[in-house]
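Let me give you the structure first, and then I'll get to my questions.
Note that this is a trimmed complex: some chains were dropped, and none of the rest were shifted.
For reference, chains read A, B and C in written order, and residue numbers begin at 1 within each chain.
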Amino acid sequence: MGTAITMTEMKRKRFWMKVALFAALLAAWPTDAAAMHITEGILPASWAGIWFVVAAPFVFLGLRNLRIRSARSIHVKPLIGLTGAAVFVISCMPIPVPVVGATAHPCGVGLAAILMGPTITALIASVALTLQALFLAHGGLSTLGANTMSMGVIGGFTGYAVFHMGKRLGAGTWASAFAAGLIADWATYSGTALFMSLALARDGEWFSMFLAIMAAFAPTQIPLGVLEGFITAGAYRFIMRRRPEVADVDRLGVVA
Amino acid sequence: MTQQNSRAALETRGISFTYQEGTKALLDVDFIAQDGKFTALLASNGSGKTTLLKALVGLIKPQTGQVLVEGGDIRSMSSARLYGKVGMVFQNPDDQLFAPTVAEDVAFGPRNMDLPEAEVKARVEEALFKVCAGHLAGKAVHHLSYGEKKRVALAGTLAMGPKILILDEPTAGLDPMGEEGMTRLLSDLNRESGVTVVLATHSIDLLPLFADRIFVLKNGRAIMNGTAEEIFRDQEMLKSAGLRLPYVSALLHQLKHYDGVPINGLPLTIGEARKRMLEHIPESALVKSLIKEPDDERT
Amino acid sequence: MLFELFSDIFTIRQSRLAFIDARVKVIVALGAVILTLAASSPLFPALMLTVGFIGAYMASVPARHVVLRFAAPAGTALLILLLKTFMTPGEVIGIFKFAGLGMAATEEGLRQGALISARVMGAVAVLQLFSFVTPAHHLFRSLRWMGAPKGWVEVAMLVYRFTFDIFEKAAEIGSAQRTRLGYSSAGRSLASAGTLAGAVALGAMEKAERVEEAMLVRGYSGEIPYDPPPPLGAAGIMKTAGSLVALGALFIILEAI
């Protein structure tokens, strides 16, 4: 496979056939594919370190936020701990993906971002990812920085932004939450694909690698993102209908 | 209804279940609930009651053994068929009310059965009426009291029209009136509507006394089954299972075995106990003037 | 399925590794992961994988559980191997027919793929062995001792503690929905899953209020106090340094082969 620029028609066709092969492999693998988190050991030490450095400020923003809000009101820490645990549990719910017939897991960051705001979401994501890496062998410690970046930061901030943009543009709460869940999920998976391709590819070929990984993840992630949109919207609507005062952003949210 | 005999509505044959991390919650349990009868599982905390009930409705799959509903293995039953026949009410009502309002919540099951909307409405109304909660239909679920939530949760299952009703600790957390009301409700459902009732409880003084048959579990094993009289007669067994006699029976038991009053049998209810006690009090000792007009508070 | 794996029961079983000071284990495990990632041949990672399996066996973790935990990373490792083998330019060592198309495997690709796959499996094995023999609360205490941000550790402790409760609640709600046919079609499943997620999140927020009250009456004033572990001590330092030196030596030897 040459560089993307010099690809002939034939090579291009062959490239996509290979992508299809990997997609089939991924879908056929009995456990849920590791699309959401970068598995331990994939990133070379240099890239692992870079993502730690990039993600750290966001987690520290979350910590700062936590500290400021805790100083103001004592209930914030248990509230964030409990809501974090809930998001963690939700992200472990098995969702049957219709197209490929496998089950996958929602990432839950869309919901987390709506309920808790983006920086707290980054903090919670780093915690949940650590626990997952240790007790579930999902993701990893060396890839914690990259995973926090793709899930907590990219997923969290896009989810939050989409939700509030949607509401500002006059879309209903349901539609905004749906979009937030969907976009946060897809953003997370694009981030993961981007980081993996950057690390795996040699000079010049990263774009084709990126496309290949994206394509390999697509059969599960595209429908999963839609499902996650529905779940996020359903969950948010449930909370709003049951206890609208609880979902008051100022209690949990982070625009502090 | 209680006459038509000995067809098993629910049956387990030698089921065992071990939780993923190693707790052996059920060990070779044979359980039978006869059609139209009232069957109770009586056991102390952590004996496997909830686990057994979950196995009965296929929510957990025993590693060995078989679960039969009306003679058919539940593994070969579609969930629509199974849950059309068997309804389950869980212990914590907060975990089973998921619609914003009572009426919507009760309608959840019937709607999922693809019934026409008119039929759904009728069923919701009927179910709420049965549990004396008709006036709650329009209320928001989280504004209900605990006792009300318990009754609405029951209505949500009744609305699906199950022939077999399984309940986990239906009276736990209820006050005396709630406890009595729920017990009467279940007993009526069983006697009047012919619903087969299976329930788990660790309360002793009221609920089990209504059961046609009681199964006692201990550490995941069904160590005994029989009528209430049979079960409570075996004090050794009760003690080993961490249970005790109903208070009234304990009084009469002590009068007999500590004081030598030759009481016949082992009365379980207040009414029976009164009769037995009067046999030993000379007519001459009774004071007529004490007797008040009896009201309807007799149990 | 995923959640059944989330179990710390094995760390409670007594094994020799479980008794080692958690701080030593944290440092040595991190060292082992870093060396695994730095390896330029699959040998050192393979050694870590072996050590991981032997350790799991010593800690009497059921084989089924080990297999379950390794399944997903193994899938990823295989995928990486294939991706690399067939997508890296270089000297072709074989052509495989797939869907009427020839796929060229290259030597360079195979080499790179094998290395990355080995790193994945080796690093995962190190981490899993660590979590099999280290109770979570020892980990939290060590992290705090090592100067991890207090807020982070506190949140992690709360998340860890209540994950189990909340999971049970989620399972209960799911069961209640199931027995009322909430999952009897795709559309209903989706609606039920949304409701479930909402009920779980709301339940957690409501629980947080009760937890907070319980903390308040026990003197909570914003920080969760902890008992700092005693200094690592000469023995601990020796153990840590010894293990790291041994790992380093093995690394150098295996890299040289």
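Assume contacts are C-beta pairs under 8 Å (C-beta built on N, C-alpha and C of every residue); 3 or more make two chains touch, one makes a residue touch a chain.
Fair warning: this is a prediction, and the values are worked out from it, not measured in the lab.
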| item | value |
| --- | --- |
| Per-kind copy numbers - full assembly in this file | A x1, B x2, C x1 |
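Note that in this section only the chains that are shown with their structure count from here on.
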| item | value |
| --- | --- |
| For chain A and chain C, chains touching each | B |
| Between A-B and B-C, the pair with more C-beta contacts | B-C |
| Whole-Å gap between the CA centroids of chain A and chain C | 18 |
| Residue numbers of chain B (touch at least two other chains) | 98 |
| Chain A residues counted as touching two or more neighbouring chains | 238, 242-243 |
| Chain A partner contacts - residues on chain C that touch it in the complex | 1-3, 5-8, 30, 33-34, 36-38, 45, 69-73, 75-80, 82-84, 86-89, 98-99, 101-103, 116, 119-124, 127-128, 130-131, 136, 139, 149, 151-152, 154-163, 165-167, 170, 186, 189-191, 193-209, 211-212, 215-216, 220-222, 224 |
| Sites on chain B touched by chain A in the complex | 98, 100, 140-142 |
| Complex contacts: residues of chain A adjacent to chain B | 238, 241-243 |
